[in-house]
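Shown here: the complex without one of its protein chains, the others still in place.
After this line comes subunit A, so read on.
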C-alpha cells in the first residue's frame, strides 16, 4: 500500500520536477518571442499606412474638425470651441504625425527598401514636418525620431532651418527626392494614391516644393528656384495628378463624418464669410459644398444662409438666430461614405499659387492663365459646371482691381477641407480678411499657432523651454518665422 502510493503519485511528480530544475531556462527565448506581430516588414505595408493615414487625418481631424473653423468655412453652434479660438494643443496630430514619420524611418531601414521607397518616404517626411512646423513653429527635426538611438527628448530646430537647411531642410529634401525619382529604376508598391507611379510622385514633390517656397516667400530674396519649377514642366499637370486618397464605401475607410453623431455634423454650419464670397461670385459650388437651410426648403424656397463665426449659444439665442435657417455642409460631407477625398494637395492649389507668384512679381508668367486654370480645375474636381460667364464677372476676372485678393480668395475656397492650408494662407497673406467672432476667447486676435502639447512640458521640459523662449512664448499669438 505504502509503496504503491509512493510510486503512483510521488515518483512521477518528482521526476518531472527534477527534469524541470535541470533546464531552468530552456525554451525561454521561444516563449518570449511575440507571435502577434512581425519584427521585420516590407516597406509597402508601411507606405500604405502612412499615405492613407496622413491624408485622412489631414482632411477629417485637421481639416473638417479644426481648420475649417479657423479658415471660416465652418461656424460652430455650441461645442466646437476652436471656433472661439480656444485652440488647445492639437496634441493628437503632433503625436500621430511623429508616429507616421517613425514609419517612414522604418521604410528606409526595411530590408526590402530601395531608392524609390527612400525618395517617396522623404517626400512624405518633408510634407509631415511642414505640417508640424507650420502649426507649432519650432519643432524637433534633426533630433527627432531617434528614440531607437537613445534620444527620448529631442531638441527643437528653428523653423528657418527646418525649411532651408541646405542639406537636411524640407526644400533640399524634396529637391533631392525629385532628382532621385527622375533617375531611378527602382519601383514601389502599396501606393493607393498614385498607383505606384513615380512620375506622379516626382511632380507632387516639385509642387510641394513650390507650395513651401511660396509659404516662406516673405523670408526669401531669391526666387529663381520658383521660376525653375514653374518652367520645368515637372509640376502637377491636371486633376489626374491630384495628391488625394479616396475614401471608400465601407468601414474603416469611410469619410468619418458620414458615420458621426448628428450633433457633430450639425455643429458645422456654413459661415457668413463663405456665404458672402459665394454670393458675390454667383458660385454654383455652393450647392455642392453646403445645403440650403432646412427652413427654406420646408418653405419651398431653398436658400443658403451662413452663421457668423465665434458665437456662443447664448448670443445665437439672444440674436434670435433660427438654427433651422442656417446652412449645413453639403451632402458630400455627410450623406455618402465616399463623397470626398482625403487630400494632400490639389492641382488647383498649385495653379493659384503660380498665379499668386506671378501677381506678386516673384516669377514671370501669365497670372490669369494660371488663375483660370485653377478655377476650372476646382470646378471640375467638385463636378460643378462652370457657368459660361463665371470667369468674366467683375468679381472674378483679374481686371487689375484687387487681383491678388481675387486669386487668394479663390485659392482659399479651393482649400476647404484640405487640412490647415487655408489657415496657413490667411496667416501669411491676410487674405481673405477674416474677423474673429464676437465671443472669441483670444481678446479679439486671430490665432496663429497651437500650443505645444502639454506632454512636451512634462517629458521634454528643457528643450520645450528653450524653444518657447526663442519663439517669445508658448502662445497662440506668437508668429512663426515665415509669418513675421
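Just so we're on the same page, a contact is a pair of C-beta atoms (placed from the backbone, for glycine too) under 8 Å apart; a residue touches a chain by one contact, two chains touch by 3 or more; residues count from 1.
One rule holds for everything that comes next: contacts and distances are computed from a predicted model.
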Listed names "Proline dehydrogenase", "ABC transporter permease", "TonB-linked SusC/RagA family outer membrane protein" or "ABC transmembrane type-1 domain-containing protein", matching UniProt entry of the absent chain: "TonB-linked SusC/RagA family outer membrane protein"
Full-complex contact with the absent chain, from A:105, A:165, A:225 or A:405: A:105
Option from A:276, A:303 or A:317 whose C-beta touches the chain left out: A:317
Residue numbers in subunit A that touch the chain omitted from display: 1-2, 5-6, 9-10, 13-14, 16-17, 20-21, 24-25, 27-29, 31-39, 41, 45-46, 48-49, 52-53, 65-66, 69, 77-82, 86-89, 91-92, 94-95, 98-103, 105-106, 139-140, 143-148, 151-154, 190, 192, 245, 248, 250-253, 256, 259-263, 266, 294, 297-298, 300, 312-314, 317-318, 323-324, 439, 441, 443, 451-463, 474
